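I am attaching a structure below and will ask some questions about it afterwards.
Of the protein chains in this complex, one is absent; all others appear in place.
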Amino acid sequence: MSQHTTDTHAMMQPRYTGIPTFMRVALADNWDDVDIGLIGVPYDGGVTNRAGARHGPREIRNQSSLMRTMHHVTRINPYALARVADLGDVLFQRLLKHPEALDEIEAVFARVKSHGIIPIAAGGDHTISLPILRALAKDRPVAMVHIDAHTDTWDEFQGSKFSHGSPFRRATEEGLIDPTKVIQIGIRGAQNTTDGWDFSREKGMRVVFMEEFAEIGVDAVIAEARRVVGDAPVYLTFDVDGLDPIYTPGTGTPEIGGITTLEAQKLLRGLRGLNYIGADVVEVAPNYDTTGNTALVAATLMYEMLCLIAERLAATR
Amino acid sequence: MSQHTTDTHAMMQPRYTGIPTFMRVALADNWDDVDIGLIGVPYDGGVTNRAGARHGPREIRNQSSLMRTMHHVTRINPYALARVADLGDVLFQRLLKHPEALDEIEAVFARVKSHGIIPIAAGGDHTISLPILRALAKDRPVAMVHIDAHTDTWDEFQGSKFSHGSPFRRATEEGLIDPTKVIQIGIRGAQNTTDGWDFSREKGMRVVFMEEFAEIGVDAVIAEARRVVGDAPVYLTFDVDGLDPIYTPGTGTPEIGGITTLEAQKLLRGLRGLNYIGADVVEVAPNYDTTGNTALVAATLMYEMLCLIAERLAATR
Amino acid sequence: MSQHTTDTHAMMQPRYTGIPTFMRVALADNWDDVDIGLIGVPYDGGVTNRAGARHGPREIRNQSSLMRTMHHVTRINPYALARVADLGDVLFQRLLKHPEALDEIEAVFARVKSHGIIPIAAGGDHTISLPILRALAKDRPVAMVHIDAHTDTWDEFQGSKFSHGSPFRRATEEGLIDPTKVIQIGIRGAQNTTDGWDFSREKGMRVVFMEEFAEIGVDAVIAEARRVVGDAPVYLTFDVDGLDPIYTPGTGTPEIGGITTLEAQKLLRGLRGLNYIGADVVEVAPNYDTTGNTALVAATLMYEMLCLIAERLAATR
Amino acid sequence: MSQHTTDTHAMMQPRYTGIPTFMRVALADNWDDVDIGLIGVPYDGGVTNRAGARHGPREIRNQSSLMRTMHHVTRINPYALARVADLGDVLFQRLLKHPEALDEIEAVFARVKSHGIIPIAAGGDHTISLPILRALAKDRPVAMVHIDAHTDTWDEFQGSKFSHGSPFRRATEEGLIDPTKVIQIGIRGAQNTTDGWDFSREKGMRVVFMEEFAEIGVDAVIAEARRVVGDAPVYLTFDVDGLDPIYTPGTGTPEIGGITTLEAQKLLRGLRGLNYIGADVVEVAPNYDTTGNTALVAATLMYEMLCLIAERLAATR
Amino acid sequence: MSQHTTDTHAMMQPRYTGIPTFMRVALADNWDDVDIGLIGVPYDGGVTNRAGARHGPREIRNQSSLMRTMHHVTRINPYALARVADLGDVLFQRLLKHPEALDEIEAVFARVKSHGIIPIAAGGDHTISLPILRALAKDRPVAMVHIDAHTDTWDEFQGSKFSHGSPFRRATEEGLIDPTKVIQIGIRGAQNTTDGWDFSREKGMRVVFMEEFAEIGVDAVIAEARRVVGDAPVYLTFDVDGLDPIYTPGTGTPEIGGITTLEAQKLLRGLRGLNYIGADVVEVAPNYDTTGNTALVAATLMYEMLCLIAERLAATR
Partner (left out) sequence: MSQHTTDTHAMMQPRYTGIPTFMRVALADNWDDVDIGLIGVPYDGGVTNRAGARHGPREIRNQSSLMRTMHHVTRINPYALARVADLGDVLFQRLLKHPEALDEIEAVFARVKSHGIIPIAAGGDHTISLPILRALAKDRPVAMVHIDAHTDTWDEFQGSKFSHGSPFRRATEEGLIDPTKVIQIGIRGAQNTTDGWDFSREKGMRVVFMEEFAEIGVDAVIAEARRVVGDAPVYLTFDVDGLDPIYTPGTGTPEIGGITTLEAQKLLRGLRGLNYIGADVVEVAPNYDTTGNTALVAATLMYEMLCLIAERLAATR
């Protein structure tokens, strides 16, 4: 793996200047020179309520200009540890052909993987995690840390097996994730049936409902997550509706009574050293983000993920 | 046809009280007693840019509480001339199965037609006009007055022949509209090809680009519309992006330099006495409607349409 | 009491479809078949600062479409336990005749009571709790759990004994509530005199100021509430300004430093099994609710109240 | 009358600095030294739909900091022609005692009149024009130029003869205005009855519906207004909903299809030299003014009125 | 000049996908292959009221994704006529050293000119036109078409000769523009002195106040502009506050009663064939642009300018 680091010159400029790539890193022409790829998936064809996550990547890029290089807690500078690039957006030819469009997502991430790049994706609705996993985990089921208000292990919606309520049911069925190595954190909210909750439990996922989260605290949740995941290859997926909607109003299916950003930051920082194969932040719908805070939160979460992955990469190089 | 008129008691209440059906007319249990049906089509699976028109019917209903009974220019009280009801929303079973969902729309409007009801639909994106026409015009091609920034006679988008850019190309091909009896008003904005404009022209549609509209004025456009449509059965379709986005910011593909509401009102009032088979107002995306004016405009346009249709019904009874 | 349950078919539809009654339950034609009535009181004639709560019922109805049937913690499905209906809005004849309009509210709730319906009201400003109590508690003083930033036991405002600052002073004077069985939770904010605080204390109400709330925690507050209220008939009133304004910006007299929604949910869930005679959620002013979260919170609180009351009804049937 | 002029020093400062009195003129301690008084009436107890005009004076003051001294068309500097002061707000003791609160407004304007000050009031809802006229026109009926979407000559609303729909019916009945010297401009929008329109016409008011306005143009309307009013003492009242809601979204009863600001400015400038006894701008509800343009428009209209009145004062001194 | 044209592939993608460069053209690495350069100047150090134009370039880029290739009136495809690129933003080293930062702008535009590129700049406040003219017009004074609410020929503000109120006074003094070949269109609004108006008039500029604009109409203004400018090298500068603030609320010093977008489009299209040396669109402050329409208007104006310049380039190649 290369010893080169990312050019962070653009990050030194005033935050409102320049073209808004993710973190203002370069848009990669050549994927051979990239260790970690920040990539947008502007797709929300699987939502069940309010659309808008298709605009997520662009607004997260915009707000990510407020990010900087060195982490104030861990003092990690991910750009010194790995070569980080913006891979652009997944481009589509069949956007109105849901779920065929998911194949287009999978194809791009297969290419990402073939270049040895670890992707951090910005959604898009949660449906996108399924084709990403199809690309990254096709060889063997992986572990997963999943922050969300919903288990996303529900079944059909409106005639389709593929919606943002079902990706991890499908991923389990397809052998992409090992449900016994999955932890779901922040789950809450009334439902019309118990089907999804039951699926998660019956398959062996560790479901931390919000009430348990509040009861046992972040440190205990971190310990639990590390126990569940162990040293397995792990995918990290963060639906911003796992947070309370006061932090992330710009999302499609808000659920009150959620996680705070301070807790989320602590949680992620507690997951250093895991064997990451990829990550995503999903369900940012800027058209509902009246303060812009949702995209700022998402950009900051991507930065935290970037630190985690860069550190691991450097450690195992 | 019945001599009964609509109960307008609820309209006398303060505007913010009560359940927001369209105009606060009753939600029809029995479609047999309805002459004109106001109906929502919460579908935006055909948009090419910003989604949100799925929320249009609900917000138009909300703003329609500001409507009242008697028209200040024509002194028409449509509720005294016809039995008007809210038919509720088209409910879907296959929302994620675009374009199958269009068949569900068609089925509902076929039922509307079978009850002898003239529908005024609130979209939804412009895709919905196609299944509505399939239901209402299956017997013979109809005439059409079409206000819009776009001709919506373009071809495929992202692998689908069915998007909000194509309904009237499809409707022409399927023999639902007679292009020589179609007028398209307010067309403008750059395009990547001339394909849609060419289709409209070659098929014989009368296309009034915005610049011609401004040049010749509303009275001349009215005359032209009446000439084109004549006495044929006619469908009236109003895409709110035909108006300038200052009036209707809450829409998916805004185009600056459009029609004013004063012009639009005059235009509609100039179309009294036509042989209406139905009408729609489409592309209201409340999530982009920062002032609420878009839905207010749409509700007012529906009221104008209601006056037109009720007057015609009463005259031909 | 009937064994029939509520038809929840509409709740299964996508959240943006259909007419927005509360929770999308049916609008009751016949009040004889109803156990729990959700009812709007679109009145804000008693506010001292920003108006807008008159629009509360409609927007709470709108957001309540995101609610579903089964509670994720208690697994209660209120619709299986009781017949729930939307009773519509209180309609007024004397809106500009404050405080005569309060008599109109009282008359409607007297009718609700006469049908044996337990009401859950959506305000409206807090003034409405007075006429509701006049209807529900005319026979004997009741207990009350009151979440709010203000004690609402102040005296005259601008020449009137009836404002949203005084309902519980009046209710005490009129013998509608037993102050020794009243707990007020979340009180805070500077005042011009100590008059209201003094009244509450002198009459024997248990006032939990916000600072005590933060100090002792929700569990202790729940215990205190259960101790104060005991098994007496109890009215539950929730002013959304008891929450921090980050959760409920859409209100008339915001006060920083309040309760979180997670705490509020836990608090309500801690009050299972009480002898409820009715409940309300008040002071939602959608015109100040820039994110829509205020109405979403209010709808969710109504759902929590519904679970509490349905469970109690089923248990005592 | 004094030869002193207004100190305009504060207007030279950057627009965002200093305390926002109207136009940043001094807040008058001594009303003896004032020719024209800018005064706020923060009252909206007479609205029939959305409240918020109580906040109008403050926000108009805020936006009025963008105003400057010299008119770009007429080159009038009103501050060089008259002593202009901010008289503060009408303060109330009986705000919740509608319509008694109107007496409090009347008392303040009686005092304004007794000091020989010509008032330009910022509302507040249109109800306030009635007590202002009671103070200014108690001796004899006056002429009136009235720009509005509504004639405001309707009768009772919700049990009260006093609402923002009725001030000029009451003023006619009370002999405060001479209906044959009244012109109403911009009227439009459906109504539930023709009662108000009929009252205006039957009493001899000149009603210029919006459609006539558009037809004959501003110059003809000006001529008509000058003809109707002649040289009689005249009150000028401008309801911002007379303008199209794209200019003034921040109002309680918006009606599409209205006057443009460019037309309104031309209209006012066409009314130079009339015998003004006072003026008002009403129905600015900042809580619905998402862009701030409504208050900016209102402030600019007040400046236009100020030029008109100062010029007349100087000419007749 | 090259026969190559611009790659417009990215413009064919859905509008929300990809990195938002201007019009989604490529970000130029090599300025040698560029005929027309779209360039951002994120600087608002010269504003006198509300700041925010520093964010203009980014948001105009964002909205410019809605632009397409072929003009619907002129049928010009600028990308087929010239090589168009995004040159990125002017980057600064001395942002807090106003007016030194202006030298940094000048240096970049000098480099643009040295590559033979005709720039279309997105501001930034109007101060930026001065350093741009210093770079482009250093050899000889040029003609100028200037659309604006203000003449921007005022003198010092707050101790500085360089603000957004003075660029064209300075440009006149420095011999960069020939005032007798300057036309200023849309001027309006009260001022504290007549100094700026006088300067423009005395130097020989043709000032079309808004009232004259409305009186004589766009066609006459076009004729006047063409007469004034003739065949001289001409700079085109468009301050979005020349438009009515209903079109462009996102600006720092709004002035009611302005130009419509339809008029502006017609005006620009009337200026085909002039000898352009550059152009700018300035004063877009996205933080005040509640609907996003301001940036959409600015992007559309840039597209119109692009057509004008590309057509001229192709004609004189």
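Order as written gives the chain letters A, B, C, D and E; numbering starts at 1 within each chain.
Keep this in mind: a contact is a pair of C-beta atoms (placed from the backbone, for glycine too) under 8 Å apart; a residue touches a chain by one contact, two chains touch by 3 or more.
Since the structure is predicted, the reported quantities are computational estimates derived from the model, not experimental observations.
Although one chain is omitted from the display, it touches the following shown chains in the full assembly: A, C, D, E.
Considering D:R58, D:H115 or D:R201, the position touching the chain not shown turns out to be D:R58 (whole complex). Note that of D:T21, D:S163, D:S200 or D:T294, the residue touching the chain absent from this view is D:T21. Note on the undisplayed chain: of the listed residues C:M12, C:A80, C:A214 or C:A315, the one touching it is C:A214.
Across A:T69, A:Q158, A:T193 or A:N275, the single residue that touches the chain missing here is A:T69.
Take subunit A: the residues that touch the chain left off the picture are 8, 11-12, 14-16, 66-73, 75, 246-247, 261-262, 265-266, 290-293, 296-297, 300, 303.
One chain is missing from the display, and on subunit C it is touched by residues 48-50, 158, 187-194, 197, 209-211, 214, 244-246, 249, 253-254, 256-258, 288, 290-291.
Where subunit E meets the omitted chain, the residues involved are 44-46, 50-52, 54-55, 92-100, 157-160, 162-163, 287-288.
Criterion: only the chains that are shown with their structure count from here on.
Interface residue usage between subunit D and subunit E, two copies of one sequence, is largely distinct: under half of the residue numbers at the contact are used by both copies.
Within subunit A, contacts with two or more other chains are made by residues 50, 54-55, 92, 95, 158, 288. Contact between chains, using the touch rule, shows up for A-B, A-C, A-E, B-C, B-D, B-E, C-D, D-E.
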